[in-house]
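Note that one protein chain of the assembly has been removed; the remaining protein chains are unaltered in position.
Chain lettering (A, B and C) follows the sequence in which the chains are written, and residue indices restart at 1 in each chain.
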Amino acid sequence: MLEAILFYILAAVLLGMGLLVITRTNPIASALGLVAAFAALAALYALLSASLVAIIQVLVYAGGIMVLMIFVIMLLNLHPDDLKPMKAQGLTVVSALMGALVVLGPVIWVLSPAGSQPPAALTAGFGDIFAVGDKMFTGYLFPFEMLSLVLLTAIVGALVLAKRKL
Amino acid sequence: MILSILIGLPVLGAVLAAFFPQERAAKTIPLLASATTFIFSLLLYTRFDPANAGFQFQEIYPLVPRFSINYSLGVDGLSLWLILLTTFLTPLVVLGSFGAVTQNARGYYACLLFLEASVIGTLAATDLFLFYLFWELMLIPAFFLIGVWGGPHRVKATIKFVLFTMAGSLLMLVALIYVTHEVRSFDYTKVFDYSFPQDVQFWCFLAFALAFLIKVPLFPFHAWLPDAYTEAPAGGTVMLSAVLVKLGAYGLLRFCIPFFPYAARAFSHWIMLLAVAGVVHGALMATLQTDFKRLTAYSSLSHMGLITLGIFTFSLPGLQGGVVQMIGHGVYMAGIFLLIGMLYQRRGSHQMDAYGGAAQAAPLLAAAMLWMLLSAAGLPGFAGFVGEILILTSAYKTWAFPALVAIAGFVLSAWYLFNFYGKVFLGTPKANPDNTKTNRKTNPKKDEEIFLLPDLSLSEGLALLPLVLAALWIGLNPNFFMDPIEKSLDLKVIEKLKPQPVMMDFAAQQRRLQDEMESNRQPRKKNNN
Amino acid sequence: MDTFPIELTALLPLWIVVGGALALLLLEALLGEEGRKASPVLAGTILVLALGCVFHLLSLKGMPGSLFQGAVVVDLYSLTLEGICLLSALLTCVFSASYLRRERAVTGEYYALILLAVSGMFTLALASDFLTFFVGLELMSLAAYVLAGYLRVQERSTEAALKYFMLGVFASGFLLYGIALLYGASGVLHFPDLRHFLEQGRYSSPLVEAGAALLLVGLGFKVALVPFHGWAPDVYDGAPAPVAALLSTGVKTAAFGAFTRLFAEAFGLPGNWVPAFAVLAVLTMTLGNLGALGQESVKRMLAYSSVAQAGYLMVGLSAASLAPADDLERAVAFYLLAYTLMTAGAFGWIAWAAGKGETGTGFEDYRGLGLKCPWMAFMMALFMFSLAGMTPTAGFFGKYYLFKLALDHGLLGLVLVAVLNSFVSAYYYLRVVVFLYMKPVEGKETAGLPAPLDLRVAFLLCGLGVLAAGFLKFPF
Partner (left out) sequence: MEIFYPITPAHYLVLSAVLFGIGVAGVLSRKNLFVALMSLELMLNAVNLSFVTFSRVNGDVTGHVVVLFVVAIAAAEACVGLAIVIALYRLKEKVDLDLFKSLQG
C-alpha cells in the first residue's frame, strides 16, 4: 500500500514537472521543473530497488547536467523578448501526448507479460554498487572503455564549437 | 587471343589519343589504331570455319569467380560479319572526321575508339553478364559523342538516346538476373540449351525484346532516333546508324529468339506488323522532311524495320537476307552520313533549300552520294538489293500482307531519296547562306566564293572509296557473305524455333542441372587437396 | 603469423585510431601552430597504418569471432566494414587538407574528431551487443555533429550541426526505447542471445515487435530512410563538403553495416520484416530520387541522392529474413564500398570545385568545366556514371548484387520499382555531366581551378577504385 501511495505521488510529480518543462516560456522555469522531475525519477528508481542508479541520477543529472544547462542559460543572458511564448502549438503537444498514450501505454499494459507476472525474487544486494560494478567491468568492459572516448569527444567538440577563435 | 586483341587495340588507341600531348598526333594515333584493328580482324575471316556452327576463337578467364562470371569471348556466324563491319567502318569514320572535328579532337577520337571496343566486346561476349557489361558500356562514349560534338539541340538528343536505351536495358537486366538464376549459369550455351517454362518465356522475352527493339528501333520505340541521328556529329551518326542499331537486331538473333522460342513464335506476328508500320512510318516521315539529315534518319528507320521483318520470318532466306541487309545498310548508311557531314562542313546547313546544283561544284562528292543512294534504294547490283529481295520474298511466303505493305514503303523510299538528290545536287547553284545579303555588305566577296562548295579532299576521298567498293561488292557477290553464316543461323536460330516434340519436365531439368553442378564441384575439390 | 592473434591484436586497428586521436590532440596542445600543419599528414598516416592493419587481419586465417565476453565480434564482415570506414575517413582527410587551408580553418582538433568518429564507426561495426552498439553510435554521432558545425562562422554549417544534433538525439531516444523493450522481453543484450531467445519461440508478447519497430525508426533516422530523412538533405548540404563526404559515406557505412548485422543476425525471423522493409525501400528510393530531380545545387542533389542510395540498400535488406546472413552481408558490404568510393569522391569533388566559402555548388557553376580541367571533370563524370549504376563501374556491380539478392528471393515487384528508380536517377546524374561537357560557357571565361597533387592522387585512386572494384576479389 505504501508503495502504491508513493508511486502515485511520484508519478504525479514526474508528469506534472514534465509538462511544466515543455510549457514554460522562461527556460529557467523549465530547468527547475526538470530538476524536480529528475528528483522524482530518482525516488522511483529507489522504489524499484535500484539504489546506485538513484544516487547517480541525483548526482549527475540534477547536480551536473542541470547546473551546466542553467549556467549556459544565465551566460547567454537572453532578453525576455527573445523568448517567444508557445504559439498555437498546443495542438501538437496534445496530439503527441495522445499518440504516446494511445500507442505505447496500452501496448505495454495489455501485452507485456511483465504486467501480469510477479517480478522475480531479488538476490541480496540487487542494484547496489557491487552488483552493478561487477557487471559493468566484466561483460561490458569494452563499451565502458569506449564510453571514455564519448566523453573525450564531447569535451573536444564543445571546445571546437564554443571557443572564440577557430 | 584474337578477340581480346581486337577489343584491346582500340582501347589502347583511345588511351594514347587522349593522353598524347600534341593535337596533331591525335589524328594519326586513332587512324593507326583503328586501321590496325581492321587488318587484324581480317584474321577472323581467314581463320573462320564455316562448317562449325559453334563459337570459334574462344577465350575463357574467370572475371568474378564467386558468382562464376567469366570473361568469355567467341565468334560464330551471327557475329562474324558485324564485328568485321565495325572494324571496317571505324577507320573510315576516323578518316572522314579529319576535317569535321576541330574542337577537342582528342576526346572525340578517344570516344570513337572506345565505342568501337565496346561494340566488339558486345558482339564477341559469350557470357551473359559480360555481354551486359559491354552493352551498357556503349552508352557512355555514345553519350559523349552526341552530346559534346553534336548540333544545336544535342543535349536533348543525347539525354533522350541514353534514357531510352537505359530503360530497355534495365528491364533486360532484371530478366537476365532471373534467367541466370534459373539456369544457375551465365554461360551462353548453358542458357541456350535450357528450355524455360512458357510463362517465364513470355515475360523474359518481352523484357529482352524491349531492350533490343528500342535499339533497332522498332516503330513505337523510335522516338530517340531522329533527334539522335540529326544532332550527332557525322562520325557519331555513322556509328549509330551503321553499327549501334545493328546490335539490336543482333541481340534478337542471339538471345531473344533462341532463348525464348515459344514466346518468339507467339509474338512474331505482332512484331512483323510493327516492323512494317516502322517501314511505312519512316518512309512517310522522310518524304515530309526539309532537313536532309533528318530525312536520311527516317529512311534508316524504315530500312531497319525491314531487317526486323526479315528476322521474324524465321526462315533461313529471311534471316540471311536480314544479315546481308545489316551489312549493306551499314555500308551505305555510313557512306550517306559521311557525305552529309562533308556537305555540312562546307555549308553549315542540313536544309535542302540551302543547296542546289552541288553536282556542278563538286562532281566527285555528287557521284559518291548518287552511288550510295542507289544502294540504299535497292537497285540491283548494289548493296541494298539482295537483302531486300530475300527479306521481301520470304516475308511474302510467311505472311503476304506485311510484305506487300513493305514493298509499298520501299517504292516511296526511292522517291524521297532521289528527291533529296535532285534538290541538293541538281538544278541551279545556290549561294552559301553564310555569305548572302546581310553578310555581303560587311564582308564583300566575289561571286565564286559565294557559291563555293569544294570537292572531296584526299582524306575524304580515301574514306569514301572503300565504302563505294564495298557497296558494289555486297551487291555483286552476296554469297560471299551468306555462306559462312548459314550453318550458324540454321542451327542456332531456326533449329531452336521448331516446336519441341517433347517438352522436358521442368523439375527434371532442375535436378539434372544440380547434379551437374555437384559433379563439377567435386573434382575441383580434389584438385585443391 | 598465420592464424589469428588474441583479443587485443584483433582490435589493433581500433587501438591505432584511438591512439592517433589522442596524439593529434597532444600535438595541437603542445606544438600549437607547428602541430596544426603536421596534423593532416599525421592523421593520414594513422589511417593508412590502420588500413594496412585491417588488410593484414583480413588475410589471416581463422577469425576469432566474439571477444570481450561477446561485446564485439571480429569477423570478415566487421573487418570489411572497418576497411570501408577507413577509406572514407582517409578520403575525407585528403579532401579536407586543401579545403581547410582555403577556408583558413586548420586545427588539429578537426582531424582528431575525424579519428574519434572513426573509432565510433569501428565500435559500431564490431558491436555484438546493444550496449556496445549504442555507445559506438553515440561516439560516432557526437563527433559527426561537431564536424558538421565545424565552420561555425558560417551560418549554414552551424545550422546543419543543430539540425543534425536535434534529430540525431531524437532518434537515439527511439532507438534506446526499442532496446529497452527488447531487453524487457528477452532479458539479454547480446545479439546471439537475442536470436537464441527468439528461435526458442518462448516469447508471447509483441514487445519484441514493438521494440524492433522502434529500433527501426531510430535507425531509420540515423541512416535517413524516408519518412525519417527530413534532416539529411539540409545537413549534407549545410555541412562543409569534405565533412558531408564523411557523413554520407563513413557514418552511413557503419550505421548501415550494423543495421544489417542486427537484422540479419539478431532477428533472423523468416518473412517478418519483408513488408516493412520493402515499404521503406520503395519510399526511400522514390522520394529521394524525386527530391534530387528538382535540385539546382549539385551538392544538394548529392544529398538527396544519398537518401535514394539508402533505398537501394533497403532493397537488399528486404531479403534480410529470407537470405542467408552471409549473402546479405556480402552484398551490403560491397554496395557500401562502391557507394563510399563514388559518393565520397563526388562530395570531395564539390569541396574542390565550389571555391572559397562553397559559393559555387550549382549546376550552372560547372558549365564548361570539362574543357578547362578535363581530368578532374572526367572523375566527376565517372562518379556520376557510377551513381547512375552504369557499367562497368562499382555502382553497377553494387546494385546488381543487391537486386540479385532480392530477386533470387522472389521480390520481383520491389526490384522492378528499384530499376525504375535507377532509371529516373540517371537523368539527374547525367545532368551533371551535361553541364560539365555539353553546355557552352556563357559570360566571362574563368580560369581552370588548380588542383593540388594530393587531391589529384585521391581522385585518381577513387576513380580507379570505381572502375576496378567490381572485378577485384572481395574479402568474403
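Simple rule for what comes next: a contact is a pair of C-beta atoms (placed from the backbone, for glycine too) under 8 Å apart; a residue touches a chain by one contact, two chains touch by 3 or more.
These numbers come from a predicted model, not from an experiment.
Trainee: For the full complex, can you list every visible chain touched by the one that's not shown?
Mentor: A, C
Trainee: From the list C:Leu162, C:Leu290 or C:Leu467, pick the residue that touches the absent chain.
Mentor: Per the contact definition at the top, the residue touching the missing chain is C:Leu162.
Trainee: What residue numbers in chain A mark contact with the hidden partner chain?
Mentor: On the side of chain A, residues 3-4, 7, 11, 14-15, 18-19, 21-22, 24-25, 27, 30-31, 34, 37-38, 41, 44-45, 48-50, 52-53, 56-57, 60-61, 64-65, 68-69, 72-73, 75-76, 78, 82-84, 86, 89-90, 92-93, 95-97, 99-101, 104-105, 108-109, 112, 114-117, 119-123, 126-127, 131-132, 135-136, 139-140, 143-144, 147, 150-151, 153-155, 157-162 touch the unshown chain.
Trainee: Tell me where the left-out chain touches chain C, residue by residue.
Mentor: 130-131, 134-135, 138, 142, 145-146, 149, 152-153, 155-156, 158-163, 165-166, 169-170, 172-173, 176-177, 179-181, 183-184, 187-189, 234, 237-238
In this text, only the chains that are shown with their structure count from here on.
Trainee: For the protein chains shown, what form does their contact graph take: line, ring, star, complete or other?
Mentor: Shape of the chain contacts: a line, open at both ends.
Trainee: Averaged over CA atoms, how far is the centre of chain A from the centre of chain C? Could you give it in whole Å?
Mentor: Chain centroid spacing, chain A to chain C, equals 31 Å.
Trainee: So in the complex, which bits of chain C are touching chain B?
Mentor: Chain C residues touching chain B: 371, 374, 385, 390-392, 396, 400, 403-404, 407-408, 412, 415-416, 419-420, 422-423, 426-427, 430, 433-434, 437-439, 470-471, 473-474.
Trainee: What residues of chain A sit close enough to touch chain C in their complex?
Mentor: So the residues of chain A in touch with chain C come to 107-108, 111-114, 138-143, 146-147, 149-150, 152-154, 156-157, 159-161, 166.
Trainee: Can you name the residues of chain C that touch chain A in the complex?
Mentor: Those residues of chain C that touch chain A are 18, 21, 25, 67-72, 104-105, 107, 109-110, 112-113, 116, 119-120, 123, 129, 131-132, 134-136, 138-139, 142-143, 145-146, 149-153, 161, 181, 184, 204-207, 210.
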